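The structure's right below; bear with me while I get my questions together.
What you see is the complex with one protein chain gone and the rest in place.
Coming up: chain A.
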């Protein structure tokens, strides 16, 4: 059986799944329950001078029938006395000595940092995560993302922490910045042992149409919050990749953002994370989702022949290139498999209105047809097609040629003038503008794409 355990910058954990610092890690009760369910570690909800919270605190983005594809909050760090939290950390560590308990911290002065690091260490925390990411409430007080956005300040605070820390220090980064690698390098310069990302993205998830206020609404008013949930995964993956690929950072990465199942976790790992943190999914579905995550990860490792997590950390990184290094001679063309087509014609509208007018409709059938010479291989039709494998993108170049933009630039064959003949890609046919006018909407025949089991069509009555 593969070994799921990790040693993350010196923090040991039976599996790479940690609960992120957030409401699910507010108390010893929750963390013990989570460890009991199978979570490998937990980053305790941020300790500091306790806050007072408002209600409500959470906003959701529902997409069609799917609830909370995006989620935000205006909740702050722990509102519980530090002494209570420290006592509970001690108790959790006593019962779960092999699980990772990491104290998330956020204070202001050098003295406060020294004090809270020492106290957490004494309570038995396995490491620290410095919260330089919180994008609401705390940043206005000069903490959280206010620090994450100022590399110099960030580095200085990391240095303060390193003066007293005897356990590994993780710096949690904010995505509310133009280049995530800058604060990551500052963390490295300050001596941090690892980084974690991303924290939440400053957001407004929606506006109440009747109350004219953003969600979540507090007595008729609202505030920007921190965005997270499945919707932020693409942003998180890109930032994890940027840090993992950067030659000067070279720190273990704890990946955070949109992890809801084992597949999401594997994606973070393939792009360089070696532990992953989960919050929204646990808030949405409870701690029980860990069973699916660990079993899925284990099965994936068995299938791929990976013995440890480190066998595939960053395995996708060599395949993430700059655009200018991609092969422009590689060509795929859409292929509609008639036997699978259900005749929805979504591919037709997508290509007609949103792409390159490379699909046509024919009288007598609802199965659209690809106009091959016009297909640029963009993928849009296969992405909108609701049937698995009905539209495939098949390779149509002979595989012998390789040419990149960088090479074209160096060879002087890249367009340089505004009306340069060298542009135009594959020169696909573009209709005259006036041909767009008066296009009838309902022009194909009624009926089905195919007849199932020889059943004949019933007439739509007299």
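The rule we apply is simple: a contact is a pair of C-beta atoms (placed from the backbone, for glycine too) under 8 Å apart; a residue touches a chain by one contact, two chains touch by 3 or more; residues count from 1.
To be clear about the criterion, contacts and distances are computed from a predicted model.
Undergrad: Which of the following is the UniProt-recorded protein name of the chain this complex doesn't show: "Thiamine pyrimidine synthase", "Nickel-dependent hydrogenase large subunit", "4Fe-4S ferredoxin-type domain-containing protein" or "Proton-conducting transporter membrane subunit"?
TA: Matching the unshown chain against "Thiamine pyrimidine synthase", "Nickel-dependent hydrogenase large subunit", "4Fe-4S ferredoxin-type domain-containing protein" or "Proton-conducting transporter membrane subunit" yields "4Fe-4S ferredoxin-type domain-containing protein".
Undergrad: Looking at A:386, A:399, A:412 or A:433, which residue reaches the missing chain?
TA: Spelled out, the listed residue whose C-beta touches the missing chain is A:386.
Undergrad: If the hidden chain were put back, which of A:344, A:376 or A:414 would touch it?
TA: The one listed residue touching the chain not shown is A:344.
Undergrad: Sort through A:64, A:94 or A:250 and give me the one touching the missing partner chain.
TA: Among A:64, A:94 or A:250, only A:64 touches the chain that is not shown.
Undergrad: For chain A, which residues reach the chain that was dropped from this view?
TA: These residues of chain A touch the chain that is not shown: 64-66, 342-346, 348-349, 366, 386-387, 441-444, 446-450, 452, 458, 460-462.
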